[in-house]
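Just one protein chain is left out here, and the rest sit where they should.
A, B, C and D label the chains in the order they appear, each numbered from 1.
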Amino acid sequence: MRLLALIAVILTGGLIIFQTGAFPDFGDANAPANTYLSTYYLEHGQADTHAPNIVTSVLADYRGYDTMFETTVVFAAGLACFFLLRRKKVPGGEPRIYRHMPTGITLRIADGGKLPAEDSEVFRRLDTEFVPQQLIIKNTCRIVIPFIQIFALYVIAHGHYSPGGGFQGGVLLAASIILYAISHDLRRAIRRFSEKTAALMGSLGVLIYAGTGALCLLMGANFLNYKALAPLLGVDAVMARSHGILIVEIGVAFAVMAMIIWIYYNLSSAGKHDEGL
Amino acid sequence: MIPIDLAILTLVTISGIGALAIKDLLGAAIVFSAYSFLMCLAWAIMGAVDVAFTEAAVGAGVSTIFCVAAVFHTTRRTKD
Amino acid sequence: MTDLLPLMAAKYNYWIYTILMMTGLYAMIAKNNLVKKIIGMNIFQTAIILFYVSIAYKTGGTLPIIMEGGHGGGHGAINAADYINPLPHTLMLTAIVVSVATMGVALALAIKVYRQYGTLEEDDINHQIRTQAGQ
Amino acid sequence: MELLYSIKPLAAILVSFFVVPIIFSSKSENVREAWTFLAALLKFAIVLSMLPFVLKGGQIAYSLVEVLPGVAIAFKVDAFGMLFALVSSSLWIVTSMYSIGYMRSLKEHGQTRYYACFALSLSATLGVAFAGNLFTLYLFYEMLSFATYPLVTHHQDKEARSSGRKYLTYILGASIGLVLPAMLIIYTQTGTFEFAPQGFMNGAFSKEATTVLLLMFVFGFAKAGLMPFHSWLPAAMVAPTPVSALLHAVAVVKVGVFCVARVITSVFGTKMLATMGLGTIVCYVASFTIIVSSFIALSQDGLKRRLAFSTIGQLAYIILGIALLSPSGMTGGMLHIAMHAFGKITLFFCAGAIFAASGIKNISEMVGIGRRMPFTMTAFLLGSLSVIGLPPLGGFISKWHLVIGTIESGQIFFLFVLLASSLLNAAYFLPISYKAFFCTDEEAMFEKKVDEVPTWCLVPLCITATCSVIFFFYPQPFLQLAKMTVATIIGAPMP
Partner (left out) sequence: MTHHFPALLIIVPLLSALIVSAMGWINRRWCFPLAVAALSGALAISVGLLTQVMATGPIAYKMAGWSPPIGITYVIDYLNAPILVVILAVALLNLIAAKTWIEKDFSEKIGAYLALYLLFLSGMVGIVSTGDAFNLYVLLEIGSLTGYALIGLGKERAPLSSLNYLFMGTIGASFYLLGIGYIYIATGTLNMADIASMIPQLAESSTLFLALIICMAGLFVKMALFPMHGWLPNAYSNAPSASAGLIAPLTTKVMIYAMVRLGLTVFTPQFTFSRGMLSEAIVWVAVAAIIAGSLLALMQRRLSRMLTYIIVAEVGYMVGGFWLGNEAGVTGATLHIINDAAMTLTLFLAVSAITWKLGSDKFEDLQGLFGKMPFTMMGFVIAALAVIGIPPTCGFFSKWYLITAGINAGQWAFVGALLFSSLTNAVLFFRIFEIAFFEPFATGHGHHDHGPTFSEAPLTMVVPLIVAAISLIALGLYSGDIVTKLIQLAIPAGIA
């Protein structure tokens, strides 16, 4: 099997490498790919959408429809991970470990034992695998996380002018929460950003995107044609496109953030949502 | 003189094969993270800053975390 | 040798993408461990992204972020050959997102498989399935 | 020729189709059987109402949706189709009557399914009779195969399963494996399926190709039971007797020969076959079947099995008649569809009656049964005389035409085949009646007490026996319909 695979792979690879001879050279500005369609975007992109970053304007406007489904892919992946992994009740649950905070005594409560309340301040739940106190990590993260989040917001908002946009910003926002979950523990992250929030926020994010498109439809223009939003936003058509891009980028950020966090919750706890990494 | 992008691409190949060759899944995940990061550098050099940014956040960041999370819940051992 | 070097410089990216793609493909077909397969899958996908990004590159071009001209201006003043082709970049943003989404789902399935069979090795799993069917 | 567009043919087909859900939803047995009767009578009435027009030389056409380019589900009632429709729809009435008596007296299970499938089969049969093109013909042919399967396997035991398997393998295998490819080849070459009095092939194929296609059709319509595609028929004898009667006299085998006849006359065209000399090949196949099946019939002890082999031979008569391609031969062949139907159904009714009354299936156990069941055995005698082809019974008329046909076409060999097989027929039928009536008291296995089957069974078999006699003296409208068909085919003026 392996040999067969190797032979097949080498043959295919050889064919493809051989074919590269017919390609335009790397970096050739006169290749058909670089002269036909892209010229329009580069020459008209800024005038059409008032966004100097042409990638953003193509992403969110010219090919905004693709991006809507790109967001939907993330949303679908989040739903899929939840659907596949999430378990509400674990059959034959493992013992849980609690620390009595005033005394520092740790308790091991076997399956079926009486458990302290979820939000009890006296008893704090610990991960089953012992993790030593991580004072430095915790405090560093506590300091760094707000900056990550501010940077993420900047990335989202500044997507018109510089690399970045809703997707990257959303991932950064998610990363900040994930960092919190890793440096502290999963339960506390979930208490701050619950599963339900993630689910609803993900829906909301895609809904912002698709809803903006549908709103254009209601205004009489084609789907996702932000020009139609001009009367609502009180700006001219080009600025309306620019604002439209921002709105959908925010939607993307919402969806991506929520979904990546949700996927992380499910993957890191194998669907139990009690103990993370 | 070797152009820097060619050098990085060579490194990408090495780390890619390395990620598949290492007989420890956690190690593979980390090498894979390096692969992603090197790839993101290559793209940045080629002028694809948006793609590079995304790859840095997603490939080197989130993907690795997912991988580590999955390995954490399964096993590190592997036969190949 | 004189011919080879320019050819290498001109096509190096395409060769590397092919090698990476085939490495990933080989891993997906021949590797025994599911997580390794998933990593291979990701390498396979990033190789294709590399291919697209290579298409977009223009020697001497700069980032596709228009610097001159302001609102409504710059029409006709922009020389498209100066900027790297933005379209493949856009497409590849989508592809990256797809790859991470696929990876998430794949890992979720791998965890489920591990939960069921207690191993990630494909031959062990097949062995278990066969013995179950044999009983 | 007059052409009338009317929904009547479709209505005649659908009457029994629509009665199926009613049968399924009927609460009581009486209601169910009343509906069956109603449908049968209605169907017969619709067919009859079309008869005068057809007899005047008209045709009734109706076409449904177009399913393939140039091919619609179309119906056309011509003289030949009318002949067959008359036979099958009239016999459905008597068969229903007989079924009631038979099934009730044997307390069979699954009677609802039985009546429903029966009705469906009749729909398919009329569909075949009224088909306006080869596609429609094939459609209803296949529908009939499936509708009769639950009937053949009615008992749902192991024997029924293996017989059913055989039945479907032969019928379906032949139709998918032979008829369908033949149709496809014809369609790709001619682009049409529309029946025409002189065929629609018009020399699109070479002689070799035509031969192969012809044989594909002749054997592919395995319901016609030509050897070697015959062995499903004896196997299908596991079915309840009314089903066998239906299979042999009304629907299945007659549909088979009808299809073969249709294909020979309206697809290939008799003139083309005659010029290519292909009729003779079919004649030889049929002759072989006639002789061999008669010999096998001689050796059978099971009454139904003997009748089955007799049927195989008689079907080959019909095909022989058509394939002689001479006017009288074709008339005889077509007429034999009707005459054999009435004769053979009588025989099967009798066999069923004997089984229902005494539980006997084998001929060797029937010595002296005429004393106990005089009416049944008299009918049996009449039926067998008709099948043998002796006057004064209907079978004589058709055989007479067949014999004339062989002389007309100058193929004397087949004359001898016919005569020899008639002798064989007599040899395997007459001893039964003889033993039933004329035996010494010591030999007799039954007392002289008359103990007939229930009236529901007895009346139908008396009716059909009487019909066989009547048709000798008054073979209309069948004879006229057959003559009209032949006239259209050979292009002669109407009689």
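The rule is simple: contacts are C-beta pairs under 8 Å (C-beta built on N, C-alpha and C of every residue); 3 or more make two chains touch, one makes a residue touch a chain.
Remember, it's a predicted structure, so these values are computed and weren't measured experimentally.
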Study note, to complete from the structure: Listed by label, the shown chains touching the absent chain are A, C, D
Study note, to complete from the structure: Touch assignment to the omitted chain, from D:Leu42, D:Leu172 or D:Ile407, lands on D:Leu172
**Study point:** Residue among A:Asp66, A:Asp127, A:Asp236 or A:Asp274 touching the omitted chain
**Key:** A:Asp66
Study note, to complete from the structure: Considering the complete complex, of D:Leu42, D:Ala61, D:Leu180 or D:Ile360, the missing chain is touched by D:Leu180
Practice item. Go through chain A and note every residue touching the omitted chain. Key: 15-16, 19, 22-24, 31-38, 40-41, 61-66, 69-70, 72-73, 75-77, 79-80, 82-84, 86, 88, 196, 199-200, 202-204, 206-207, 210-211, 213-214, 217, 221-227
Practice item. Determine and list the chain C residues touching the chain excluded from the picture. Key: 21, 25, 28, 34, 37, 41, 44-45, 48, 51-52, 55, 87-88, 91, 94-95, 98, 101-102, 105-106, 108-110, 112-113, 116-117, 125, 129
Exercise for review: Provide the residue numbers of chain D that touch the chain removed from this figure.
Suggested key: 64-69, 71-73, 106-110, 135, 138-139, 142, 146, 150, 153, 155-158, 160-161, 164-165, 168, 172-173, 176-177, 180-181, 184-185, 187-188
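Operating definition for what follows: only the chains that are shown with their structure count from here on.
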Study note, to complete from the structure: dist(centroid_CA(chain A), centroid_CA(chain D)) in Å evaluates to 74
Point to revise | Rounded Å distance between chain A and chain C, as computed from the means of their C-alpha atoms | key: 18
Point to revise | chain B and chain C: spacing of chain centres that average the CA atoms, whole Å | key: 11
Study note, to complete from the structure: In chain C, the residues touching two or more other chains are 9, 12-13, 19, 54, 56-58, 61, 63-64, 88-90, 93, 97, 100, 104, 107, 111
Point to revise | Two or more partner chains touched - positions in chain A | key: 53, 55, 59, 163, 167, 263, 267, 270
Check your understanding: In their complex, what parts of chain B are in touch with chain C?
Key -> 3, 5-6, 9-10, 12-13, 16-17, 19-20, 25, 28-29, 32, 35-36, 39, 42-43, 46-51, 54-55, 58-59, 62-63, 66-67, 69-71, 73-75, 78-80
Study note, to complete from the structure: Within their complex, chain B touches chain A through residues 49-50, 52-54, 57-58, 61-62, 65-66, 68-70, 72-73
**Study point:** In the complex with chain C, residue positions of chain A that touch it
**Key:** 1-2, 5-6, 8-10, 12-13, 16-17, 20-21, 23, 25-29, 31, 33-35, 37-39, 41-47, 50, 52-55, 58-59, 63, 66-67, 69-70, 73-74, 76-78, 80-81, 84-85, 161-163, 167, 238, 256, 263, 266-267, 270-271
